[in-house]
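Heads up, one of the protein chains got dropped from this complex, but the rest are sitting where they should.
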Amino acid sequence: MELTSNAPAGPIEKSWETHKFGLKLVNPANKRKHKIIVVGSGLAGGAAAASLGELGYNVHCFCFQDSPRRAHSIAAQGGINAAKNYHNDGDSVYRLFYDTVKGGDFRSREANVYRLAQVSVNIIDQCVAQGVPFAREYGGLLDNRSFGGAQVSRTFYARGQTGQQLLLGAYQALERQIGLGAVKMYPRTEMLDVIVSDGKARGIVTRSLTDGKVDVHFGDAVVLATGGYGNVYYLSTNAKGCNATAIWRAYKRGALLANPCYTQIHPTCIPVAGDYQSKLTLMSESLRNDGRIWVPQQPGDKRNPASIPEGERDYYLERRYPSFGNLVPRDIASRAAKAECDAGHGVGPTGLGVYLDFSDAIKRLGKHKIAERYGNLFEMYDRITGENPYEVPMRIYPAIHYTMGGLWVDYNLMSTIPGLFVLGEANFSDHGANRLGASALMQGLADGYFIIPYTIGNYLANTKSETYSEDAPAAKDAVANVTAITQKLLNANGKRTVDSYHRELGKIVWEYCGMARNAAGLKKAIGMIDELREDFWKNVRVLGANEEFNQSLEKAGRVADFFELGELMCLDALNRNESCGGHFREEYQTPEGEALRDDANFSYVAAWGFQGQGRPPSLTKEPLAFNYVKPSQRSYK
Amino acid sequence: MSATANLPLDELRFWETSVGKKAVMAVTGVLLFGFVIAHLLGNLQIFESPEKINHYAETLRSVPVLLWGARITLLISVCLHIWASFALWRLQRAARPIPYVKKSNTHSTYASRTMMWSGPIVLAFVIYHLLHFTFGVVHPGGPFDKHNVYNNVVYGFQFWPVSLFYIVAMIMLCYHLYHGLWSMFQTLGFSHPVYTPWLQRLAKVAAILIAAGNISIPVAVLAGFIKPV
Partner (left out) sequence: MKLTLHVWRQKNAQDRGRMFRYEVPGVNEHMSFLEMLDVLNERLIEKGEDPIAFDHDCREGICGMCGMMINGKAHGGFKGTTVCQLHMRHFKDGDELYLEPWRAAAFPVIKDLAVNRSSFDRIIAAGGFISVPTGSAPDGNAIPVRKLDADLAMDAAACIGCGACVAACPNSAAALFVGAKISHLAHLPQGQPERDRRALAMIRQMNREGFANCSNIGECEAACPKEIKLEVIAQSNADYIKAAFTERPETAIGGAG
C-alpha cells in the first residue's frame, strides 16, 4: 500500500489556498441530502458538526457523555496559539509553523502544519465572535501570554479555563444547529463499529448507554473526532471516559493507525497518592514560569523541604539547561524528573515526585502577585492534596497527557478508508513526535471549523450517494461484531473487575512504554500485555445485562481495545530505533542524555494496518520531506 | 433553504413564565409595602391623642374617591400577589415530585424559605384584621363604634388572645417583608455587589421597624399606657 498525503506541491504559503480552489463543491440544494455522521463532540467534533450543519448538511452527532458540552477538550487550561502578532514581537504564520515543526521534533507533515498556522488566526476571530470571554487588556484588546517556552506572546487565554470556554463556544454553535433541526444529537451513545462497504465508510454501529440498544446509522461520510488514547495508561490526565474504541474499531476495519508510540508526558501533574488513584490532575505548565523545580541532593532525604538548606538542594533543570532552566519543553522536563526519581532523589511518600517551589517567587513578587497569577491552581492543589503551596513546595510528577499518534489521515483529513475522516487528537496529524503547549486546542478547532467543511464537500461531490438498508451485509456484519463482543464480555463471568485489569495494563505500559523505553522492555511488555489480555477475556467479571445502564460493560469494551492498542504502541516504539519528541529510546541518546534522532532511517510516519486477530500488523511508511524547516538537533541548553 | 434562518419565538406571554409571575409579585409587593408603611404611620397617631387618630380616620372617609381607589388598588394587588404565589407554589411542587430523604439548606435565610408560610399567615391576619377593625363583625373585648377608632383599638387589644395573634402575625410580616423587600430588587433585575448587601441590611431594619411599630400598639394597650376614653 502506498500512502499519498495529497498535500499540494508548490510554495507552502499558497498550498491550502490552491488546494481549496481545487476542491469540488456540493450544490447547496443537495447538501441536505447528504448525511454526515460525526462521532465526538469536543473541539474538533463539536466545531465540525456545527459548521457542517450551518452549511446545510444533514448531520448526526454522537457522544458518550450526557451532553456534548462534557467532552474532555473542556479540561484544557493554558490557552490557544494563534499567529496574530498583536504584540509586535515578531510572530508570524511562518514562525508558528517553524516552531511547531521544530517542537514536533521533525516528525510532522510540513504542509499540514503550515495550514494549521494559517488558520490559527481565523480561529481566534471565530471564537471572539461566538462570545468566548478571552482575557482582555484595559484598552479592550485581547491579551496574550507566552506559553510553553515560546519566544513570542501568541497564546490567547480565558483565565485557566481556555479549553472550557472554547468548547462552550463550539457547543453553543452546535446546540444552535440542533435547535434549528440541522443537527441531530445522540448523547450517551457510543460508537462501536464502522460500516465499510465497497471500501468506503458508510455508517456506524452504536450502542445506547442508557438502554443498551444497538443501532445502525448510515451516512455518506463518517467523521471521527473521538480524542486520544492516553487512557491506555490507566492513570492519565484524560477524563475517565476517554477511550480509543472508535479509532481502534476503525483500525480493525482497515484504517491505518500512525505513530502510536508518540505519547506526551506532561511534567507538572499532582503525584499519585495511592493504589485507589483513578486519575491524575494536571497543573498548568504556566506554573513553571515562577516556580523552581528541585530535589534534595542527598538520595532518600526525607526531611521536611523547609529544613533542607539551599546548599543541599539540586535545582536540576537550572543546572542542566542554564538558558531555558525551568522552562524546557515538556518531554525534557518530564524525563529529567524521572531521572532524578530513579536515582533516589524523589520526594513525597512514594518517592515519585519533585518539588515545585514558589518561595523565591513569593519573596520577590509578594504573595499577592503569586495569588493573582496562580490562585486558582494553588487552590486546586490544596483541595486535592490538603497542602498549602504558599507555605510548602508543591510536589509534582509527570503524567500522560496527550497522544500525538492516531489514525493516519491525508491532507484532507481522510483516513485510508474513503469517507472516513478523522479530526483532532484522534488523528496523527500535525504535532509530529511532540506537541507544543496551547497547540491542541488550535488543531482541534482548525480541523473542525476550517478544514473539514471544505474537504468533506470534495469527497461528497465525487461520491455517489447510496441508500442502504439494515440488511446490507456490511451493516449486519458490524452489528454481529458488536453483539459478539458484548456477549463475550458478559459471558466471561470470571473473578476480576475491569478496573483491576485496566490498572495492571496501565502499569505495564507506563513502565515499559512510558517516559523512557528500550527494546528489551518493550518486548517484555508485549508478552505481558498478551498474557494479561488472554486472562482478561477468560477471567473478567462484568455483571448485569446489555439492555441497561451498565457502566462496567462500557468500561470492559474500552479496556479490551486498550489491550490491543497498548500492544501496538509497544510494537511501534520497538520499531522506531531512535529517540524523538515524546518517544525516548534509552539506546538512542546523546552523551548528555538527550534524545538522538535518526533522520536518515526514521524520517517517516509509521502507519500500521490490521491484518487479522493474532497476526502481526503491516507497516506502511509515509516518508516525510522537510523543504522549509531543516531538521536540526533540538537544543535547550 | 438555508439552515441559518432563526426559528420564530413561540408564544408564552409575560405572566405565563415564572419570571413574569415573580415580577408581578414584586410589583404588587411594592404597592403593598407602601400601604404597610402608610398604615403604620397613620396608626402611630394613636400615641398622640384619641382625637388625632379619630380625626385621621374621619379624614380618610371624607374622600371616598381616594379611599376606594386605594382599597381597590390594594385588593387587586393582594389578589395578584396571591395568584402569582399560588401559581408558583404549584410549579415548585411539580418541579420536584420526589423529595430528598435528606436536604440541608444552610446558606439561605429562614425568612426566604418560609415565604409560603409567612404569606398565608399574614393573609389570615389581614382577613381577621378587616373583620376586626374595618367591619367590626368579630370584635371581642368591647363595643364597636365605627366613629371611634381609638376606642375600638383599645378595647380590641385589651382582649389578650387577640393581641397575641396580632403580635405573632406582625413577626411573620417582619420575616415576609425582610425577604420580600430586598428580593423585589433582585426579581426586577437590580443586583450589585456593593449595594445589594446594603439593601439587605436596609430591608432588615425596615422590616423590624415596621413590625416593632405595629406591635407597640397592642403592647401599649396591654401594659395600660393607652386606656379607653
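Order of writing sets the chain letters: A and B. Residues in each chain are counted from 1.
Here is the rule we use: a contact is a pair of C-beta atoms (placed from the backbone, for glycine too) under 8 Å apart; a residue touches a chain by one contact, two chains touch by 3 or more.
Predicted model only: the values in this text are computed from it and were never measured.
Visitor: Looking at the whole complex, which of A:Met185, A:Val409, A:Leu423 or A:Cys570 touches the chain that is not displayed?
Guide: In the complete complex, the chain left out is touched by residue A:Met185.
Visitor: Please identify which residue in A:Leu23, A:Ala135 or A:Ala371 touches the non-displayed chain.
Guide: Only one of A:Leu23, A:Ala135 or A:Ala371 touches the chain omitted from view, namely A:Ala135.
Visitor: Please identify which residue in A:Ala83, A:Ala117 or A:Leu282 touches the non-displayed chain.
Guide: For the chain that is not drawn, the touching residue is A:Leu282.
Visitor: Could I get the residues of chain B that touch the absent chain, sorted low to high?
Guide: Interface residues of chain B facing the absent chain: 4, 6, 8-10, 12, 14, 16-23, 88, 91-92, 94-109, 112-113, 115, 179, 182-183, 185-193, 196.
Visitor: When the complex is taken as a whole, what residues of chain A touch the one chain not shown?
Guide: These residues of chain A touch the chain that is not shown: 47, 50-51, 54, 65-72, 74-75, 84, 86, 122, 124-131, 133-142, 156, 158-159, 161, 163-165, 168, 171-173, 175-176, 178-179, 185, 187, 210, 237, 239-241, 273-274, 276-279, 281-282, 379-380, 383-386, 449-450, 453, 495, 497, 499-500, 541, 543-544, 548-549, 551-552.
Heads up, the rule we're going with is that only the chains that are shown with their structure count from here on.
Visitor: With centres defined as the mean C-alpha position, give me the chain A-chain B separation in Å.
Guide: Spacing between the chain centres: roughly 61 Å.
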